[in-house]
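Quick one: this structure, given as structure tokens, is what I'll be asking you about.
With one protein chain held back, the other chains of the complex are shown just where they sit.
Going in written order, the chains are labelled A, B and C, and every chain counts its residues from 1.
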């Protein structure tokens, strides 16, 4: 019998991506398509012409009484921060496991929310219950989790690339890390904004929110790295999907490419979705888009005292829906790659 | 001394294009940048970063008392239909010549407006004064005009290609004309709409408003062709600019490519912005984008009894701002190509 | 036990697409990755970074002695016309079933090849054995076929849209059919050509090979329509994938949208990959790209005496690799949708 799941936020890009993945998953059944937006009588077909004829589910708002009867095992919240903040306790109170795509349960310090997310966070209990859902780092905790804070797209690309080097003590304590990231536009959601129109994005490229992007504290928290020594500069690419992060780091001592390869290999041994390219091939979007992979490569400089590290993910895949399903697989003792290869 | 002009609608793409063209024009000075949208304190730099540092004009609404003192010779209305409908008489009453980019003065029959444009048109006087501003057809009337109805982008591409054949009596009376047009997204304006977001348009292509697009009556009126035998199907291209129209026509009698070439050559002799490619090279967007040219080519079929005619223009150039400036040049006895080559 | 298949032409886009699809197919195993190009020591990873770490197959040329020992059940030839012309008999002589992506076995008349494909076709035997692999039309013959001529991408989009209307006798005999098609660039292959460079295609759009494209005779053959009354005009879209065909047809008698819907519904009842949109929604690329669907919609004109019919497919999906796998499924008595939903 298939595991019964629901999605809140089917109208957006992450919700659509998750529906496509679930369709290919052998042991999951989508039984509830929910949304917090006022969609009127819109059907899934209306929202996503790609899904025409593939589902008869009608869309409804995630009201408690309607959710109760559904016997959901797990709910995926593909919702904005405040919506998730309100919905997560509702689902948890019904005993439903939650994988939340928003930032609302990622920061451990409730006090950080007012400055980074613009609202007061008063749910300390769920913050403590929440597991940061990066399977390559937290798989044990994920397996037992009731609430997964699915990582941000940029943080996924950065943490997977830097954590092995930091936790091995290779990067010089107190040195600067510069992280220059570039993302396709679906990372900004599907709401109509002039600055995201085709005629503004196509043939354009630009930095945005440099230094002040809300993914910076999430990255530093997980890397246990002093935010004072971390500079994060995101840019908007004229592509639909994909993130490349280019990171500049300084080592304690001279390092060889073989040592880096050993360190990464050690950390990600047996992890099916991290591909170590080493100092030869370079990560690129087309290699990871429409997949759940994170590709990592590098170049040494300064005779091995510094390095440029590159990582690539699909922001809707490993950066959102793919990773959510990977977490789900681990939570349910399924093959980690089920539905994802 | 330069001719003093104003633009209403500087916030949109046609307004921007016109400002760029005027900047290169040796005998025109932009003295008023107006808009009907609520732009707050926004400057031209805010709206169009390309213009940074190039103009000190501040933006104001086109209120009568503010316009009066400006000693404008000509006003360009790069405004939506209803705005133009209200603004044109205001400027005319001040003795200012008007080049209007909207559809509000293009249809001769006031009664057509309710069905095609969704509002009642009650300004018969201006409809009669208005000259359809297609310089290759109406240059004499344009020279003396007080109000120019600048042609629609699709109509420009279609009329220039078909009028010579129809007025020469080559196309079989009562036969069907099928017009399959494709346009870049700036034709749809700069207002934020989900369907025009990069993530919806990129890697996409689709027909829209087939058969019912409001440019069909305009085309038939100018071609003097029975709308019952004209099928117009526009499509949205994932490009910023440009229109290709592919038209399928039937001749009275067998026709040779040389005869077509002679007919077009005759019609457009001395017209600097129509390029006849004949039956060899084919029109394409990159040849006309960022120019005021209309390229026309064809292929004969059915042993010369039918033809496929292709035309290409830049929807913001010959389809809007370029054509407006060409009209302006003719209105003022300037070199027709001034500022446009 | 999985069915053993090989692919010739793994270096191109259709070959890559097929490998991705086979990876998700529950009962197929790719055991041989072949190519006719000189690839040196290149691995699948080198050719397609997306496949990194997903296959250990090395690439070899399809020489008879190397193929013999492989116990292949089926070979997919994702090869150019002449290569397929030579390879198909080689594989057939080894008793291997063949699905050929090229045009070399699609035209029934061997004599047509010199004018349309530029080479003399002398393999009448295989031309007769070959089944035109359009499952919605030929599924019985496909089930028993030794050699499938997988349809061209444009023909798939046109035939699925027009065949129901023609075979029902609705389209007026001897009337003109105008077919205005638009395709993404992968349809032109992966060989380096200046005209297909990003800097030539992006922000561009153009017709090519109007009237003379080699897919025209294939379409007319399958529709049993007089080529003298069929006009085919392809255009190149600045997208990676997808085809929209816009077709203009004339009916014998007045037709209602309900009648069209009934006719299509009747023809495609039980066919999982044709979606009839009717006179409401319109086909678009994003609804079909990365799927095996063909979407069909229409608008009536001339009070139901004529229609514009639209169809959309993914040229690499239903127009190539997806359709090939659909044929394969039918050939092997598998679920028609296996690996394709």
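As a convention for this text, a residue touches a chain if its C-beta (ideal position, glycine included) is under 8 Å from a C-beta of that chain, and two chains touch if they have at least 3 such contacts.
This one's a predicted model, so the numbers in the text were calculated from it and none came from an experiment.
Student: Using the touch definition up top, pick the residue from A:60, A:119 or A:205 that touches the left-out chain.
Tutor: That would be A:205, which touches the missing chain.
Student: Please pick, from A:11, A:138, A:289 or A:329, the residue that touches the omitted chain in the full complex.
Tutor: A:289
Student: Out of B:287, B:308, B:324 or B:338, which touches the unshown chain?
Tutor: In the full complex, the listed residue that touches the missing chain is B:287.
Student: Where the complex has a chain not shown, which of B:24, B:71, B:173 or B:266 is the residue touching it?
Tutor: Here the residue in touch with the unshown chain is B:24.
Student: Among A:50, A:241, A:267 or A:318, which residue is in touch with the absent chain?
Tutor: A:241
Student: Applying the definition given at the start, please give the residues of subunit B touching the unseen chain.
Tutor: Subunit B touches the missing chain through residues 23-24, 49-50, 52-54, 202-203, 275, 277, 281, 284, 286-288, 290-291, 293, 295, 341.
Student: Extract the touching residues of subunit A with respect to the undisplayed chain.
Tutor: Touching the chain left out of view, subunit A contributes residues 176, 178, 180, 182, 200, 202-208, 210-211, 228-229, 231, 233, 235, 237-242, 244, 246, 248, 250, 282-286, 289, 299, 301-302, 306, 308, 310.
Student: Against the chain that's been left off, what residues of subunit C make contact? List them.
Tutor: 13, 185-186, 190-194, 196-203, 238-240
The rule is simple: only the chains that are shown with their structure count from here on.
Student: Centroid from C-alpha atoms only, then distance subunit A to subunit C, rounded to Å. What do you get?
Tutor: 36
Student: How many angstrom between the C-alpha centroids of subunit B and subunit A?
Tutor: So the centre of subunit A lies 46 Å away from the centre of subunit B.
Student: Cα centroid separation between subunit B and subunit C, in whole Å?
Tutor: 39
Student: Multi-chain contacts in subunit C: which residues touch at least two other chains?
Tutor: Within subunit C, the residues that touch at least two other chains are 202-203, 284, 286.
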